[in-house]
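Missing here: one protein chain of the complex. Every other protein chain is in place.
We just call them A, B and C in the order they show up, numbering each chain from 1.
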Amino acid sequence: MKNTFGNSISLTLFGESHGAYIGAVLDGLTPGISINEAFIRSQLDKRRPVGKIGTARHEADEFQIVSGAFEGKTTGTPLTILIPNTAQHSKDYSATRSLARPGHADYTAYAKYHGYEDYRGGGHFSGRVTAALVAAGAILISALQEKGIVIATHIRSCAGIADGEFGDIKADIKKLNELDFAVLDNEKGEAMKKAIEAAAAEGDSVGGVLETAVLGVSAGVGEPWFDTVEGVLSHALFSVPAVKGVEFGDAFSMVNGKGSDYNDNFYISEKEIKTTTNHNGGINGGITNGMPIMFRCAVKPTPSIFKAQDTVDFMKKENSVLELKGRHDPAVIHRARVVVDSVTALALADLLALRYGTDYLASLS
Amino acid sequence: MKNTFGNSISLTLFGESHGAYIGAVLDGLTPGISINEAFIRSQLDKRRPVGKIGTARHEADEFQIVSGAFEGKTTGTPLTILIPNTAQHSKDYSATRSLARPGHADYTAYAKYHGYEDYRGGGHFSGRVTAALVAAGAILISALQEKGIVIATHIRSCAGIADGEFGDIKADIKKLNELDFAVLDNEKGEAMKKAIEAAAAEGDSVGGVLETAVLGVSAGVGEPWFDTVEGVLSHALFSVPAVKGVEFGDAFSMVNGKGSDYNDNFYISEKEIKTTTNHNGGINGGITNGMPIMFRCAVKPTPSIFKAQDTVDFMKKENSVLELKGRHDPAVIHRARVVVDSVTALALADLLALRYGTDYLASLS
Amino acid sequence: MKNTFGNSISLTLFGESHGAYIGAVLDGLTPGISINEAFIRSQLDKRRPVGKIGTARHEADEFQIVSGAFEGKTTGTPLTILIPNTAQHSKDYSATRSLARPGHADYTAYAKYHGYEDYRGGGHFSGRVTAALVAAGAILISALQEKGIVIATHIRSCAGIADGEFGDIKADIKKLNELDFAVLDNEKGEAMKKAIEAAAAEGDSVGGVLETAVLGVSAGVGEPWFDTVEGVLSHALFSVPAVKGVEFGDAFSMVNGKGSDYNDNFYISEKEIKTTTNHNGGINGGITNGMPIMFRCAVKPTPSIFKAQDTVDFMKKENSVLELKGRHDPAVIHRARVVVDSVTALALADLLALRYGTDYLASLS
Partner (left out) sequence: MKNTFGNSISLTLFGESHGAYIGAVLDGLTPGISINEAFIRSQLDKRRPVGKIGTARHEADEFQIVSGAFEGKTTGTPLTILIPNTAQHSKDYSATRSLARPGHADYTAYAKYHGYEDYRGGGHFSGRVTAALVAAGAILISALQEKGIVIATHIRSCAGIADGEFGDIKADIKKLNELDFAVLDNEKGEAMKKAIEAAAAEGDSVGGVLETAVLGVSAGVGEPWFDTVEGVLSHALFSVPAVKGVEFGDAFSMVNGKGSDYNDNFYISEKEIKTTTNHNGGINGGITNGMPIMFRCAVKPTPSIFKAQDTVDFMKKENSVLELKGRHDPAVIHRARVVVDSVTALALADLLALRYGTDYLASLS
């Protein structure tokens, strides 16, 4: 289904960096969900570049909900969000049109779209499209929160600097969602920012690992084969720009240990079934076990760098050299975090609506 | 779609460990694909437990194709494979029916299926179901091979022992597919086996990392949002039992480096566009770039261990202790490798058929 | 999705007339549904040819549920039904292999499957495949009945002879479901049978109209665009062999009338909203209004006739003449009726599960 994700609740993304609008259609929403425009705006702000570690493009990210909402609530019909592209530079992209930026999708877009793609500013591959995803995700995040399901992501590491670890997850989620630069340890966060600035000063870029926690999903959600919680979440997460790896729980650490080290033992706590550890990230056999859902995304260093790079002219089929100019993020990890939260909300809302019906998200009184 | 994967080519899995049959329905196959029963059998053999490092259950894995094939070729209608369950132990599972094996799906199955699940031998969650997946995958692997697309997986590491690295990928793929224990360096393979045996001797288990290479997929396959090649492949890969993490290219290594370290520069080689390195695993912006598709799966240590483990009786909701008896694999990674190849073939065949039409896989003369 | 129907509850059909088995996989069933084997058998019997107006092929229609059921109830995992093909004639089909039977799918199958199709006895297009559909449908019909939703179909007309009309729909549904030849007026039924026999005596065939009533679906099910109740039901109904037209309510009668004749006025009856008439068949704007869902299927005369017919040899591409021999139904409408009920149950169960969650069909105490 290409640019659409979800079965019961589905999101369709559209738009190009230099088109009139980017946007999203959210379908399958239960009627009666409150639309908190201030929250949508605050989520969009988290995605926007900030200060020295961001780029120069400061778009207002004005959004407009043009269908599916009435008197401040969802109607249950497709909800469409439009975000105008107001700050496109009028620069001429044609000079570098056929030079493949290493690590970017210029060449693969050309291979796929036979040259008909809108190549300006990354076109449909532009990270800008995530603004629509974040706006739509904000509606789902609010709705899940009404059902007691909360999500947050922190920068577990950036440029080799490790953040603190989750402690009291509930409190940490609350705290993280109030931050622009989502770290558990502010000192580590300052060090990360310095590292990003240092990379920027060299015309280079950095990456890192995002770690997400979800509280409040009850046991028994997901499917044993194919539509495992891991499968559905990862399917969506790989659409977050620069994400190249996803692990649930302690996947890539467990590989060197033994079963006795990493089995999560069950116990009863206040009549509820819990596990003493959570190496499996709240999922057994593809299905939630009631513990926090925990996963990590590997965010590669932003491919846009200012150093001269060997590449090809894919139309002329000859070797060339590329020197990028203009504005580019030396890191996207701090911005990607809210995109991760958004696709997480989408994937979980869809799984929950399939399981419990389309009215599940309703807070009908 | 639960136990079904794929849009143009789809696979539906069914069966329980102790039911009459497990099986699979493959739909959307082009007519005229040769069915190589010997190859299906050899793939099933790779999945079966072997020697000291396997379990005692030696089922014949007889399979029967009961629809969708005629005179040795696919007809284009749904192809159904049945594998009878012949070696079930008649043991009584009711004693431990409600004791959750840590790391397993017993409790989550109960939470999802309200106690109606067939709990004997893991039921529908049993690794045995992967036999049907492997048999179906064998047909797709053969068909892809006819189109010049080859797949192989090696045990990149097991119990902390690292295998050699891919060199001449084409030759390595050929070699790996002839091996039962898929390593590039036989000495390392012997060490891994010893480590598995050692873990078994302690009643414990080990895990590792599988690394897969795919050659022959042309540039331009996949979608920019949601149905990225990474998203579609990972969706399927998390159904391979014990897989808890997936990285494309060098995802979790790249996170600590810089853009200048990890951008894959393009160059022209014999009129074809290639990259000097392949840190992105053959995928840019969710779309294949013509380089080998490379990814790794984190396989956690098998949760079945023979040490006493604290757990709960999830029906009585009380703490308990579990001591497993019977046959259990001290490692599944060497068997999971052919399951990874199978779901990879499924995901790629579907993406290719969507792109190039349902007759894409045909070798019609 | 080809041979699969449904999103939340899905059915996959497989098998050929002369293969080892035909069968079906039902996925998305809630756990705990009672499996009434006697009812499945009785539904299969309704589909089987009977007496003079049926064909000579009397297969036992033994079925086996090989997955997804445990201790007499659904487990919630994919439920697979196998029906062995025991009574295939060993006759040689090769002589007429490339003569297109008019009104049949021989030529279109050849065009689609490039000659690889299993052509014996209609292959995958054989009405025999509906046995699997009926067996699966029986499980859904039982489950819906537990929720107060009942379905029945009568032969509204056959060979130009009109049956009586629905009166007390609830009582009529009960009565019809006890009949082998489903008519409201037995005399008309006897006349229909005579007409079928008369057609058979001439080597000819007849068709008719099936009319279906569904009681118990509450108001508010269905979608405004695309997944309208009419759209979803008709999508499934056109898979019933020989069905070429579907009308909801009085569609093809209303076309000549006026709005004032055919608007269904609303009124309050015992605090419930009803309509005085039901020309719209219980559906307004694609969504159920709580009135009985009513629709009719046009069943064309069976294409298998014993008169010599002009046709082509589609492999030689030359004109030819065909004289059918062997067993063929002079009418299928009395058998198709239970297939209509089955696909109706499938389409409605899927819509209801999407709306109210996968546990909707559960009668969990």
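Here is the rule we use: a contact is a pair of C-beta atoms (placed from the backbone, for glycine too) under 8 Å apart; a residue touches a chain by one contact, two chains touch by 3 or more.
If you're wondering where the values come from, they're calculated on a predicted model, not measured in any experiment.
Annotation: of C:41, C:97, C:175 or C:235, C:235 touches the absent chain (contact as defined above). Remark: the residues of chain B touching the chain excluded from display are 7-8, 77, 224, 354-360. Touching the omitted chain from chain A are residues 1-4, 7, 10, 12-16, 19-23, 25, 27-28, 31-32, 64, 66-68, 70, 73-80, 82, 112-118, 123-124, 362, 364. Remark: the residues of chain C touching the chain excluded from display are 1-5, 7, 13, 100, 102-105, 107-109, 111-112, 124-125, 129, 157, 159-160, 199, 204-209, 218-228, 230-232, 234-239, 243-252, 254-268, 271, 273, 275-276, 279-281, 283-290, 298-305, 307, 309-312, 314, 317-319.
The rule we apply is simple: only the chains that are shown with their structure count from here on.
Distance from each chain's C-alpha mean to the overall C-alpha mean is smallest for B. The centroid of the Cα atoms in chain B and the matching centroid in chain C are 38 Å apart. Here the spacing of chain A and chain C, counted between their Cα centres, is 45 Å. Residue positions 1-4, 7, 13, 112, 124 of chain B are each in touch with at least two other chains.
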